[in-house]
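All protein chains of the complex are present and in place, except for one that has been dropped.
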Amino acid sequence: MSVRFGLLGAGRIGKVHAKAIGGNPDATLVAVADAVAAAAGDIAKTYDCAMRTIEEIETASDIDAVVICTPTDTHADLIERFARAGKAVFCEKPIDLDVARVRACMQVVNETGGTLMVGFNRRFDPHFMAVRSAIDAGRVGDVEMVQITSRDPGAPPVDYIKRSGGIFRDMTIHDFDMARYLLGEEPVTVAATASVLVDPAIGEAGDYDSATVTLTTASGRHCLISNSRRATYGYDQRIEVHGSKGMVAAENQREVDIEIANADGFTRPPLLDFFMTRYTVAYANEIAAFIANIKAGTKASPSGADGLAALILADAALQSIAEGRTIRLD
Amino acid sequence: MSVRFGLLGAGRIGKVHAKAIGGNPDATLVAVADAVAAAAGDIAKTYDCAMRTIEEIETASDIDAVVICTPTDTHADLIERFARAGKAVFCEKPIDLDVARVRACMQVVNETGGTLMVGFNRRFDPHFMAVRSAIDAGRVGDVEMVQITSRDPGAPPVDYIKRSGGIFRDMTIHDFDMARYLLGEEPVTVAATASVLVDPAIGEAGDYDSATVTLTTASGRHCLISNSRRATYGYDQRIEVHGSKGMVAAENQREVDIEIANADGFTRPPLLDFFMTRYTVAYANEIAAFIANIKAGTKASPSGADGLAALILADAALQSIAEGRTIRLD
Amino acid sequence: MSVRFGLLGAGRIGKVHAKAIGGNPDATLVAVADAVAAAAGDIAKTYDCAMRTIEEIETASDIDAVVICTPTDTHADLIERFARAGKAVFCEKPIDLDVARVRACMQVVNETGGTLMVGFNRRFDPHFMAVRSAIDAGRVGDVEMVQITSRDPGAPPVDYIKRSGGIFRDMTIHDFDMARYLLGEEPVTVAATASVLVDPAIGEAGDYDSATVTLTTASGRHCLISNSRRATYGYDQRIEVHGSKGMVAAENQREVDIEIANADGFTRPPLLDFFMTRYTVAYANEIAAFIANIKAGTKASPSGADGLAALILADAALQSIAEGRTIRLD
Partner (left out) sequence: MSVRFGLLGAGRIGKVHAKAIGGNPDATLVAVADAVAAAAGDIAKTYDCAMRTIEEIETASDIDAVVICTPTDTHADLIERFARAGKAVFCEKPIDLDVARVRACMQVVNETGGTLMVGFNRRFDPHFMAVRSAIDAGRVGDVEMVQITSRDPGAPPVDYIKRSGGIFRDMTIHDFDMARYLLGEEPVTVAATASVLVDPAIGEAGDYDSATVTLTTASGRHCLISNSRRATYGYDQRIEVHGSKGMVAAENQREVDIEIANADGFTRPPLLDFFMTRYTVAYANEIAAFIANIKAGTKASPSGADGLAALILADAALQSIAEGRTIRLD
């Protein structure tokens, strides 16, 4: 039995999920909704699905699940509406930029007993999954230190920055989730540092473009996160986990693995420089996991609670900078 | 306008091509034929296409092109039939194990003016394509030495070996084609050495499991091919091109790029160990190129002539071993 | 003209320097002093030099320079004595564990106008020097983020820990110096986190075995330092510098660069696991630089001021942990 999907939002990330649904033998894309008719039309044509309004999808009897890819400020409302409508809900991160609003939204979801999965796609990257598997298999012993290096190829437009909630809620939030995924314990302290090194306009917009965060857990495990909105050599996405018995690391990804040698040295190409190409497989795996949860009647993961936990860490990072101190969460 | 396909043969490699056609927005899989109804049925169901006989596909007006994935001894006959029927033909390598038969088949194709593409999938591997692009861009200067290391994870069943035409026509033939693709000149000498090191049963079947071939071109360029039917660490597929200005090399591929370090050292996982997973992208690119040729009305490449050239090199390798000397082709 | 050396302390690190002096064509080891006669005798025999008391070396007319390798609590006194005696002084780090004592010692050295070089050997490692050269050559643009990963193969005896001044003054101090060497600006903030994960006895001794430090400079550059007293795979010594134009990284070192591949994967050997083998070349370069400075009549670097600056960072790290806040140095 195929899971029947409605897609809310036909923008860049909507297209990614449409492709993942279209390529999944256990799913059917039934309808797409977008205020921009041309965008919805593109997807409708490519995947042979209907164009509907959000209201039509909400009340449709031929839709089991929705994927929410609309602007961030609509996420919480849509989650609530579709949870109440009895649809399984997948929502792109973040649920909301405000912790209280997220809590209220989760309350509604919980009351409906519905499924909410939050789009932390990196948990489904095969390389990072292999890191987690190595930990689970005891290959590194007890986790002691997680190092996450995450650098974007370039900064987004300042207009985007202004609406994004800032680097910690927009960019680092993925790393906070990854830290929780790998540390094996909840972070209890957050210490952050941030600068404007890439573009003064980002600073003028009240945000940072370079950040360092240190988390610790109750038993003393550390996580270091290093972020930059700039990396000339591509999308730098590395993870390293050091433990009592060893270390496991996931390497960066390239489009092709060749090396050219000459008098200047031995050169491999730059990294994949776009999140959609870097995480193509992760996005497909993510939707597949959501579908599998729906079919099995189990709760999806990462859940709304995971989205909340990452947001709380982001807020703590901002507070740490503002107050010049380590923030305790417990 | 979509290219409408008939698939002849629904076995392992047939499934690979069905998937490539199914995932290509410019193609439609219209029908599949296979003596084994269950195999054809699987594909028919997955891709929502018809099950037909070969004769039905031959005379169908809704089929533009066929992909031949039947046993080797049927290839040349089917190529001729479908070329005469006006279909564009893609055929898995080899066209035939006999050079005279291949020549006769190509004669028929030429008379019909039709398109014949031969399945040397490795030309469409992104990593090897990048090697070729680096050469074309002058990054290594004049090509001097091509080194191809190609080792299978394990030997095929002896039954298969007996029908395969032997290691040079079955396995090395890919490397002969790659040599021609990269050398920039036709090989004019062939010197081969072969042994039975992996499995005595292969020797008893009259074949070898370990082989070394050296090719040279008219201007003195070298190509070294190293083959084994055994590699404990996966499917070893490496290419290195050395030239007057530098070197370019394509590295092996893994499912995940992680490294685990402990007291035993730093360990990365074994290689992808199956040709279908190693060359997934290559197979999709190959069919896409075939489709693009059909749509543009241009001749496909690699062509029947490329299939013939590789077979002639394979025969020369066997002759070199039999006579203990270097064979000149010019 | 050969620089004539007296060696104070014939222990483990004394032997390292004796070898560096013995192998340097511009230097002669004239005498060695050690309370343990057997240790001094070993060096005297190997390098054909005299055994003398510290007093005899202090007043010797045939000694131009001394290398101080005695216990830490004797360093400052010996530096003062030998600076007053007109000898060029090389002293192993640290000058002292107390900032006030270091300042007083430097005052004496400054009054004598003598040369004092502090043993931050890592500045002379060829790989790290190449990182610095790449920065100086503009290869990474403006430095934005320095990441230093420094993990010992195993913890020292708790007795040593107790006398060491703690992880920040004993181990991280090298990383503080490296940060200053690479950042291109002085650190102005220090935020540190530390745990006991390796050995409870270290905690009982009042120290930590796992630490993370974040430094920032006035213009907002970051440095992350990650330390552990444990690494099962050898002596982990990595540096990475990220800047506006790119990144440069120095890799770990092995005794032999081989890789073994089998069904378990591709394995390279563990790292060099001893600071003396990892930094053999660095130690020789360090003494060579000291000698070159003496011959040229120039001031040695890293100087006493560098030793002091690193110690101040170590103290700030401890204060950061104690007070749960970021410490400002300016």
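Note that the chains are named A, B and C in the order they appear, and that numbering of residues resets to 1 at the start of each chain.
One rule holds in what follows: a contact is a pair of C-beta atoms (placed from the backbone, for glycine too) under 8 Å apart; a residue touches a chain by one contact, two chains touch by 3 or more.
A quick note: this is a predicted structure, and the numbers were derived from the prediction, not measured.
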Which residue of C:Cys105, C:Val118 or C:Val140 touches the chain not shown here: C:Val140
Hidden-chain contact residue, picked from the options B:Thr46, B:Thr74 or B:Thr149: B:Thr149
Sole residue of C:Ile21, C:Val248 or C:Ala288 that reaches the chain not shown, by the stated touch rule: C:Val248
Hidden partner chain, touching residue among B:Cys69, B:Ala231, B:Leu272 or B:Leu313: B:Ala231
Residues from subunit B at the interface with the omitted partner, ascending: 142, 144-145, 147, 149, 151, 189, 191, 193, 195-198, 210, 212, 214, 216, 219-222, 224, 226, 228, 230-233, 236, 242, 244-247, 324-326, 328
Where the unshown chain meets subunit C, residue by residue: 23, 25, 46, 126-127, 129-131, 134, 139-140, 245-251, 253, 255-263, 269
Positions on subunit A where the hidden chain makes contact: 232-233, 261-270
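One rule holds in what follows: only the chains that are shown with their structure count from here on.
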Chain at maximum distance from subunit B, centres defined as averaged CA atoms: C
Inter-chain centre distance, subunit A versus subunit B - centres from mean C-alpha coordinates, in Å: 40
Residues of subunit A touching at least two other chains: 245-247
